[in-house]
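I am attaching a structure below and will ask some questions about it afterwards.
One protein chain omitted, others in place.
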Amino acid sequence: MENNKSGMTLFVKTSSRLVAVLGLIFGMHIILHGHLAPGGGFAGGVIIALSFVLLILAFGKDAALSKLSLKLASNLENVGALLFLIIGLLGFSGGAFFLNVLVKGSPFRLFSAGTIPLNNVVIGLKVGVGLFVIFLTLVILEKSKKEQ
Amino acid sequence: MELHILLIFMIFAAILAIEVKDLLSSVIAMAAVGFALCLAFLILKAPDLAITQLVVELLCLIILIKATIKKDLPLVIEGRWLFNTVSTLVFIIVFLFFSYIAMKELPVFGNPTMGLVRRYLLEEGVNKTGAVNIVSAVILDFRAYDTLGEVAVLFTSIIGIMAILRRKGRKEILEEDTNGK
Partner (left out) sequence: MSTYLLCLVLFCIGLYGLLRKRNLVKIIVGLAIMGYSVNLFFVLLGYRLHGRAPIDAPDQVIENMVDPLPQAVVLTSIVIGLGVMALLISLAIRIYEKHGTLDITKIRKLKG
């Protein structure tokens, strides 16, 4: 962040630093309230990916990679896919694949609906990190082309 | 009525996106179609879809602009222009004719069939899953197989992108390793 050469001007950097944090919090809110309000894992995951994309566009590739490297991102994506499968397999303890085995709770509360909030969190992790990996691969390709 | 206005706007923006010469203008006109689609989803009472379409369209626009920003569009008009256009138009007219025949079998706009499934999902959804948002209950509980398939497709597309866009082939990396040692 101290390196002022890479990335855009000071105004863009200062404002995007604020907006990226707000976007991250908003994405988490959308994911966690997916079973109560419009939204859910897909939309929240894409919003989280967009906040990281904003960091890349404002600060350049290296500053964003120091927060979340490509290897860590792809590992997190694999973990998301595996966790979704494991939650599906948990349903076998009740007798069927993807059965809602946890306690339902009362509707209109944050902790209700059994496995659906867990599934939302896992899907949000998978989609967000996956789209971030796609964008990062495109950016790294552009950079390597310029160096040659 | 507002749905008709939005659809006509989408049609004009789509024609613009197909026919304009500049690639950047074409991509931005396509994004206009996507944002109008987001508004249409709001009118059709699908707020989940509207949020998802909005953010997906933004990410898609960023990726497309990064891909097309420095590519020029060579303007070439060769022979057989008439033949290609006429054959395409004939194909589209045949397609429209048959789809018009098929459209008479569809339910009238505003009165959906599939009443049994809809009543079951709407009445039993909250009791069976505990989730208030029924769309979320459908994608993560009733039809979670679909979501598993979607996860698999997204995973495959990421693997494909990383395979297509890698900087060096496996042979070159092997050669570099042996040379370095």
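Here the chain labels run A and B in written order, and each chain numbers its own residues starting at 1.
To be clear about the criterion, a residue touches a chain if its C-beta (ideal position, glycine included) is under 8 Å from a C-beta of that chain, and two chains touch if they have at least 3 such contacts.
In this text the structure is predicted, and so the values were computed from the model without any measurement.
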Omitted chain - touching chains that are shown: A, B
Contact residue for the chain not shown (choose from A:V12, A:M28 or A:L141): A:L141
Contacts of chain B with the absent chain, listed as residue ranges: 3-4, 7-8, 10-11, 14-15, 17-18, 23, 26-27, 30, 33-34, 37, 40-41, 44-49, 52-53, 56, 59-60, 63-64, 67-68, 71, 73-74, 76, 78, 84-85, 88-89, 91-92, 95-96, 99-100, 103, 106-112, 114, 117-118, 121-123, 125-126, 132-135, 138-139, 143, 146-147, 150, 153-154, 157-158, 160-161, 164-165
Touching residues (missing chain, whole complex) on chain A: 37-38, 40, 42, 46, 107-108, 127, 131, 134, 137-138, 141, 145
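Basically, only the chains that are shown with their structure count from here on.
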Approximate Å spacing (C-alpha centroids) for the pair chain A, chain B: 21
Residues of chain A that touch chain B when the two form their complex: 30, 34-43, 46-47, 49-50, 53, 57, 74, 77, 81, 84-85, 88, 97-98, 100, 104-108, 112-116, 119-120, 123, 126-127, 130-131, 133-135, 137-142, 144
Residues of chain B that touch chain A when the two form their complex: 47-48, 50-52, 55-56, 58-59, 62-63, 66-67, 126, 128-133, 135-137, 139-141, 144-145, 147-148, 151-152, 154-155, 158, 161-162, 165, 167
